[in-house]
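What follows is one structure encoded as structure tokens, with my remarks underneath.
For this view, one protein chain was removed and the others were kept in their places.
Chain lettering (A and B) follows the sequence in which the chains are written, and residue indices restart at 1 in each chain.
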Amino acid sequence: MAGETSNPNFLLTTLEKGVNWTRTRSMWPATFGLACCAIEMMATGTAHYDISRFGMEVFRASPRQADLMIVAGRVSQKMAPVLRQVYDQMAEPKWVISMGACASTGGMFNNYALVQGVDEIVPVDVYVPGCPPGPQSLLHGILTLQDKIMSGEITRARGLIV
Amino acid sequence: MSDESIPQDESLEAQAAVEASPALELPGDPILVELAAAFPSVSFTSFEPLSGPRQDTAIVDRDELLAFVQAVKDAGFETFIDLCAVDHLNREPRYDVVTILLSMEHAKRLIIRVGVPGEDPTIPSITSIYAGANFYEREAWDLFGVIFEGHTDLTRILLPDEWSGHPLRKNYSVGSVPVQFKGSFKSS
Partner (left out) sequence: MSDTTRTPEGETPAPAADRPADETNGRLDADGRRREHEIWVAGTEEPDWITNATDEGAQEMLPRDLDPAVSVQRGVTVTDDYLEEEMIVDDERQIINMGPQHPATHGVLRLHMELEGETVRRVKPIIGYLHTGMEKTAETLPYMSGGTNVTRMDYLSPLNNELCYALVVEQLLGVEIPSRGQAIRVLMTELNRVSSHLIWLATFGMDIGALSMMIYGFREREAILAFFEKVTGLRMNHNYIRPGGVAADLPDGWEDDVEGIFDVVRAGLDDYQDLLNGNPIFLDRTQGVGVITPKEAHQYGVTGPIARAAGINFDLRKVFPYSGIEQYDFDVPLGKHGDVFDRYLVRTEEIRQSLRIVEQVLETMPGGDYRTDDRKVTPPPRKRIDESMEALIHHFKLFTEGFKVPVGEAYQAVESPRGELGMYLVSKGAAKPWRLHVRTPSFATVQSLPVMMTDLIVADVIATLASLDPVLGDVDR
């Protein structure tokens, strides 16, 4: 927030910064737990790590109400179309965190069954390494995403329907 | 299970050792001795690990499988535990279908192994005897292509429907994609 004037009750900022700030402070993740990482994602949501400090404790089951998809776990060939559909159903603007080695690269399972990295299906904003990443790692990934949103443009909308 | 209800394996073995014919590879268990007498073509092997119970395997011809499994069930092996296939590739018969049954009353497991030739990978389904074999047989078909005759819904279970091939066969590649490490190639 910049541009404080002599009137103390008056704040000036750009629309861009204001919108980005509101976006970062109430990101609602979709519950997209797949495997081991989902348990750590749940742990992030509970008392010890408390994701609500970042305004994100509202895990939404419906993709329509979510801004952020945390792909937590390995994505199989059978799950890939489902994942893409859930992503398509999310409203813009939307972000994706690829949580863990399996979601990011296929991890140790370089075989016929897994998609070798979820970025083959959906665009990924932040990759969180680890197998599984601890809650602290996930929180770090979330903060990184918030930084990214703050520095981005509000007109950015991937796959915008024109 | 309380300690009293576990049959004393040593005493049973000692008792059966007296009764069993020396031709049998594994004397030991009265149930197995009875089964062996009823099915002369079934051969038994046994594996004694350092710790843990002895593992008895019955090697059954696939034509006899249904009758044998029914007899085993009647002998007290009420719990269905596992069914899987093994691909031996250059062996004849190529596949093994391994069924593991458990008798909680006698605290005993029985492994039933059936050879299935590679050119004609069919085997009778035991879903009519153990309903729990349903998913396991679907899995064995999905991953190995062993056809279970008499199964009502032999479809893909773990892989997508449009998948071709049976990935756990030894001549199906792991399907890994090459991994490029940093610095392994020079960008122009």
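Going forward, a contact is a pair of C-beta atoms (placed from the backbone, for glycine too) under 8 Å apart; a residue touches a chain by one contact, two chains touch by 3 or more.
Here the structure is a predicted model, which means the values were calculated and not measured.
Counting the whole complex, the residues of subunit A in touch with the unshown chain are 31-36, 38-40, 42-43, 46-48, 59, 61, 63, 73-74, 76-79, 82, 86, 88, 108-109, 111-114, 131-132, 134, 159, 161. Within the entire complex, the positions of subunit B that touch the omitted partner chain are 1-3, 5-6, 47, 49-53, 55, 57, 78-82, 84, 86-88, 98, 100, 104, 107, 109, 111, 127, 130-132, 134-136, 143, 152-153, 155-161, 167-168, 174-175.
What we mean here is this: only the chains that are shown with their structure count from here on.
Distance from the subunit A centre to the subunit B centre is 45 Å, each centre being the mean of its Cα atoms. Within the complex, the subunit B residues that touch subunit A are 158-160, 163, 167, 172-177, 179. Remark: subunit A residues 77-78, 106, 110-113, 116 touch subunit B in the complex.
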